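Yeah, one chain of the complex is gone here, protein chain that is, but the others are all in their spots.
Should a chain be cited, it is by its letter among A and B, assigned in written order, with residues numbered from 1 in that chain.
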Amino acid sequence: MAQLQITVNGVAYQHEVEPRLLLAQYLRDVLGLTGTNIGCDTSQCGACTVLLDGVAVKSCTVLALQANGSQVTTIEALKTNGNYHPLQQAFWDNHGLQCGFCTSGMILTAVDLLKRNPNPTEEEIRRGIEGNICRCTGYQNIVKAIQAAAAQMR
Amino acid sequence: MATQIIGSTVKRREDPRLITGNGTYTDNMTLPRMAYLTILRSPHAHARIKKIDASKARAMPGVLAVYTGNDLKNGGVNPIPVGWVLPDIKIGPHYPLALDTARYTGDGIAAVVAIDRFTAQDALDLIDVDYEPLPVVVNAEKATQPGAPQLHPEAANNIAFYWKIGGGDVERALAEADGVIKQRLINQRLIPNAIEPRAALADYQPATGQLTLYNTNQNPHIIRLLLALVLGQPEHKLRIASPDVGGGFGSKIYLYADEVIACFASKQLGRPVKWTEERTENYKATIHGRDHVSDVQIAYKKDGTITGLKVKTYANQGAYLSVFAPLVPTFLYGPMLQGPYTIPNVFVEVYGTNTNTTPVDAYRGAGRPEATYLLERMVDLVALELKMDPADVRRKNIIPPFLNGVYQTCMAYAYDSGDYAGNLERALTNAGYVELRKQQAEARKQGKVVGIGISTYTEITGAAPAQVAASLGAAAALVESALVRVFPLGKVQVMTGSHAHGQGHETTFAQIVADQLGLEVEDVEVVHGDTDRIPYGAGTYGSRSQAVGGAAIYVATQRVIEKGKKLAAHMLEAAEADLVFEDGKYSVKGVPSKAVKFTDVALEAYWPRKVPADVELGLEATAVFNPSNFTFPDGTHVAMVEVDPDTGKVTITKYVCVDDVGKVINPMIVEGQIHGGIVQGVGQALWEGAVYDDNGQLLSGSMMDYALPIASYFPKFETSRNETPSPVNPLGAKGAGEAGTVASTAAVANAVMDALKPFGVKHIDMPLTSEKVWRAMNGKL
Partner (left out) sequence: MIPPRFEYHAATSVMEAVGVLGQHKDAKILAGGHSILPAMKLRLAQPATLVDIGRIKELSRIIADANGTTIGAMTTHAMIAASNDIRQRLPALSKAAELIGDQQVRNRGTIGGSIAHADPAADYPAVLLALGAEMHAIQITGSRTIRASDFFVDLMTTALKSNELLVDVRIPALAPRSGSAYVKFPQPASRFALVGVCACVTLDDKGVCAKASIGITGACASARRATATESALLGKKLDAAIIQAAAAQAASGMDCLSDIHASAEYRAHLVTVMTARAIQAAVARVM
């Protein structure tokens, strides 16, 4: 067991954890933040994507202890003061989700993408979400949603 | 206003919870004293289980129980039944944990229940099993041959069923044809890959005998029925709740061993037990799709008229027959081989065979993608042989418009309505087909390898007319129920037996009701996925939700309106027959000022002031919709591809489609279904494929090795629709969930073959990987 100090969505936590506890499991099972989903065990699907110190990471491939002292942002914190994040709004407006299981990861990946590239082309968006698999939407409306959010955020 | 809700884009009401991380997926749920279940699966595809020693696992701190197949059997657990019983079918019993023989690598050997996930996982390593490996067969055709390893004593030569259907006289057609093409076509095995793995949380209350199963499932009522049979748990003390489900695509229709074990364990231990599938486990333990080997003969005349089609298919069923498996390569496949064409003579025979592989069942499209792919490839081969434009061969054979009637095929089905020929032309026009052919000719001159593919399809949805289904082997009625309940202040709850896991029912079903009652969509709440809240249901698969589930809601809403009319008549002191209901108001015909609002009627229904005592109060109605026929969506998809001549890599450069899914409730949602369907179908054409080695080990065993489509593999699709309402249900809906998948595989495969025409290549089997295409171009097949 080891000490973990971590700030998740602005709240500081301290827990004794097993070293093998993955960040995704910590968020889901320990903190009850189940908006972060787990869709695979080989780091492909991206459903578990969260922001770790501001950048998108696959939380199933990070030990909770590797995030010791870090700031984590999950989907639960994206809506602020009752307002959806422009990406959340755009996913809703543009039917960027169906079953919703990939959505948290998609949105957080897109947050990272738009931070690095506020004005991406369609191709850059399609490449930017290569680490996120959606089996439902065929991606077209996800791309549209990210384009719409980018325009909104610029 | 009101009448425009159906057919208009309404933003989805399920989204606010899903975009904020508040989805209620099964694995998100935690109950007090919840224990965790893991399952040890066989490392061998076929082996006798000589001995299981679980003593070390049982002794591990935190382990609550370890069960074997015999523990379950002795505890009264029955095999998982097959829900579609064909005549003469041979069913090898499928026990939730193997008794003495493991028949595929997903077969459960033992189950561990422990106080946390980690312990449950670690304990698996402590179970010692002594296996005696047995010979393995993975190929559906080889399994039937003499000397092949036998899986079940019940099924001689591993043939679980032999089935055939036909119309006309195909032998005569073959004999009298100007030409006959013979081709073997392989429709490879696919892994569904709903992004949410399966999960089950069983909660048995010893004090009341009540068992609740939270489960990733597309049809909770059917699961209740099956689970009651398997566990002996009475159905009135069994609740199945499927909360948010992260995609299904068919893979979450069935009762699986895992949830049976979770329920058994919860009953044994008197505490909640949760099981969550891992993805690599999902690849072995959750059903696969397709896996056909077909020998095809197509007969044609010189002018391109197709006169006959004869097909023999080996359909791999895997190690056990999954719940609806026998339906898929039979009634959803065979009779659909006439497709959108006037082919008068068709004969299909199917061997459903057991092999040492994961069971195969309905995966998005289920039978129709197999049929469409087969037929569309053959049509292109006829065009190639006759040096005709593939579009012209289709024009020659396509069924003419039958907007207000049925088209009787040469086999069982009568198509409900459609303008197949018109949709073919629309798609070709939208794609700029003539121009594309010019571009292709130009590109070829420059050494480019470019192809155009067409896929014209019709498929079968809207299951099912119950009596017809029963006569075909259905063990459960596939009708759908709805309960529309109006509350005193005029808000409405709709209980539907359909289940949404991405399809947006909470929105479209609310649209149906709001539209009729003259309410806002926000006034209507749709409840699904809970057997304790919904009278009955058959669930969501086969693109049936609107055509059957939506129709039930429509009928129930009409009944509510009729019921309200009785109350309104008293309120307005008018004769019921003189009332009309429009825009949310009952009014006296010709006296619009004499009116009462629906919401006021709702209040009266619970708080009567004017209604006399002998009138039934309350305002709700149920309906069970049993359609008179199936529905048959259709359309044409056109794809253009470019092949890298050096590497064989295929890039899709254009994709255009026209679909007729019947009357559309919400165009945004239908378009989303088509997009997703196209990508799944193209996945099969170009990348996806489950590959076993000869020992029955799944080589494509994880997402590292099974290539799923990602965003960068696609251009923007140009979709459009042409609505011909189905006469089969009051909404006119046909079904949109699978159309994209049914069509797109063949469109892209045909485009690649078209690209390879200058290389003298007629056919290669999917997936059309870079290597295969490169080999084909270089005569290295």
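The definition used in the following text is that a contact is a pair of C-beta atoms (placed from the backbone, for glycine too) under 8 Å apart; a residue touches a chain by one contact, two chains touch by 3 or more.
In this text the structure is predicted, and so the values were computed from the model without any measurement.
Put simply, the missing chain touches A, B once the whole complex is considered. Residue A:Ser43 is the one among A:Asn9, A:Ser43 or A:Gln71 that touches the chain not shown.
Among A:Asn68, A:Asn83 or A:Asn119, only A:Asn68 touches the chain that is left out of the view. Mapped onto chain A, the footprint of the missing chain covers residues 2, 18-20, 22, 38, 41-44, 46, 49, 52, 55-58, 60-63, 65-66, 68, 109, 112-113, 116, 128, 130-132. Interface with the hidden chain, as seen from chain B, comprises residues 117-118, 121-122, 125, 278, 280, 646-647, 649, 687, 691, 699-700, 702-708, 713, 769-771, 774-775, 780.
Here is the rule we go by: only the chains that are shown with their structure count from here on.
Separating the CA-averaged centres of chain A and chain B is a span of 29 Å. Residues 18, 20, 25, 28-29, 32-42, 44-45, 47, 74-76, 78-79, 84, 88, 91-93, 95, 97-104, 107, 122-123, 125-127, 129-130, 132-143 of chain A are the ones that touch chain B when the two sit in their complex. Partner chain A is touched in their complex by these residues of chain B: 11-12, 14-23, 25, 27-28, 30, 117-118, 193-197, 244-247, 249, 278-280, 501-504, 668-669, 671-680, 702-704, 708, 710-712, 714, 716-717, 740.
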